[in-house]
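Before I ask anything, let me first share the structure, which is written out below as structure tokens.
Left out: one protein chain. Kept in place: all the others.
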Amino acid sequence: MTKRLISIVLLGLGLLAGSASAWAEGPELPAAGNNLRDQASLQRGAHLFFNYCVGCHSLKYLRYSRMAQDLGLTEQEVLKDLDFTGARFDDPVITHMPATVASKAFGKVPPDLSLEVSAKGADWVYAYLNSFYLDPKSPIGWNNTILPNAAMPFPLWKLQGEQTAVMGKDGKTVEKLQLSHPGEMTPAQYRQATRDLVNFLAYASEPAALQRRKYGVWVILFLVLFTFLAYLVKKEYWKDVH
Amino acid sequence: MANEVVDQGRRRFLTVTTAVVGGVGVVTAAVPFIKSWEPSARAKAAGAPVTQSLKKIESGQQLIVAWRSLPIFIVNRTSAQLAALPKQDPRLVDPTSTGTSAGQQPKYAQNETRSIKPEWLVMIGICTHLGCVPNYVGQMKPEPFDPNWQGGYYCPCHHSRYDMAGRVYKGVPAPKNMQIPPYHFVDETTVQIGVDPKGAA
Partner (left out) sequence: MANAFIRWFDERVPGLAPVYRKHMTEYYAPKNFNLWYYFGSLALLVLVNQILTGIFLTMNYDPSATGAFDSVQYIMRDVEWGWLIRYMHTTGASLFFVVVFLHMFRGLLYGSYKKPRELVWVLGMLIFLALMAEAFMGYVLPWGNMSFWGAKVITSLFGTVPVIGKGLEQWIVGDYLPADATLNRFFALHVIALPLVLLLLVVLHLAALHEVGSNNPDGVDVKHGPKGNRWDPLKPADAIPFHPYYTVKDLVGVGVFLIVAAFIIFFAPTFGGWFLEHDNSIRANNLVTPAQIKPVWYFTAFYAIVRMVPSFAGTAVWGVIAMFGSIALLFALPWIDVGKVKSIRYRGTGYKVALTVFVISFFSLMLIGMDLTDTLFPKIFGSDIDITTWDNVFGRIMTVAYFGFFVFLWLYTHLGWEKTKPVPERVTTHD
């Protein structure tokens, strides 16, 4: 009876885990589909971040040296291709734009992105990067369906091109976005680029993720061996009881 | 279900094996905790090598920079100060730094001037007695603590004295010559403290 109860509970938990999520409710998000084990993708993502994002956004909890170690980059490569602020190799990634300047330009300080993927989820960030559109009513000329009236202009417009909104029947809600002006990348290439960028940010949120799975395999194998041995001991001693 | 004969041998073998495997697990589990006491990335970053330009240091002048929270004395020694060094040998505890001060400097600084280039002294400014920071007294004129002062260092705490190569005089509380840190010349006018020269021991 207990065994049946356990199976029912586990089944219930499984269904629950599958259907419900701990993410904030909102529109269905496309899957980012990023893979932390794809180091080439992480490197491309890093390049994109340092070319298009670090002008305003910091990753203050991530050190260049840690990034080099985890992404398989040399100190030379990092200091030449990625570090444009003249920071030391073991310094954290800090944007050069002073907060006061950013505040004046955008109305708010561009947030640090070290934990953005932890907080919002890879899917959300991926959707956000793919959902900018031209909006003549906005003071910065851009808007975003995932974060309406965001203070952020679109830094990747050269790559993606420009999207415009197709409004719904009520004239107020955005029904869908269409590419009105192509960019340097095809839509598929751009989606991959944002996937790489999100992959890099996911890594930045939790660098330990790259190693913990490896250790986990060994730990669990060891524990299985130990439990098996403990079980044999139990069976041996309990011969006395039966 | 009947009372079988207890195979004590098997019982002992299984118990010992499980205990050993369990012990290995416990020791392995302890490793991350013990390693967490190693200097963190932040500590290592703060202790990273320090690069210093020598351009602005005039002859006879001392500049103090921080490396791993230690004061590093960088002195542009005058020719007079350098000439006085060999003459101090009889008054010093370990003039060649091969005796009690053998461990106080890298091999490339185990010489008369205790440096790579003769005129540039790069030294950890901590008195080897009880850790105060000695004063630089570079002028070669009579001092209250030494009528025949040839330039060097005077520690305010317990009055230990060192020459212009950081070598300790006889008859003072400090036992050893002041330490020379690992360092090397990046170019003619720049030193980096914390890294030995390439190919050095």
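First chain written, first letter: the chains are A and B, and each begins at residue 1.
As a convention for this text, a contact is a pair of C-beta atoms (placed from the backbone, for glycine too) under 8 Å apart; a residue touches a chain by one contact, two chains touch by 3 or more.
As the structure is a computational prediction, the values presented were derived from the model and not from experiment.
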item: Which displayed chains the unshown chain touches; value: A, B
item: Selected residue (touches chain absent from view) among A:153, A:183 or A:207; value: A:207
item: Option touching the unshown chain, where A:41, A:58, A:95 or A:114 are the choices; value: A:114
item: For chain A, residues in touch with the removed chain; value: 2, 6, 12, 16-17, 19-25, 61-63, 66, 114-115, 118-121, 205-208, 212-213, 215-217, 219-220, 223-224, 226-227, 230-231, 233-234, 237-238, 240-242
item: Contact set of chain B toward the excluded chain (per top definition); value: 1, 3, 18, 31-33, 35-38, 40-42
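Keep in mind that, in the parts below, only the chains that are shown with their structure count from here on.
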item: Approximate Å spacing (C-alpha centroids) for the pair chain A, chain B; value: 44
item: Chain B contact footprint on chain A (complex, rising order); value: 63, 65-66, 88-91, 222-223, 225-226, 229-230, 232-233, 236-237, 239-240, 242
item: Of all residues in chain B, those that touch chain A in their complex; value: 1, 4, 6, 10-11, 14-15, 17-18, 21-22, 25, 28, 41, 44-45, 48
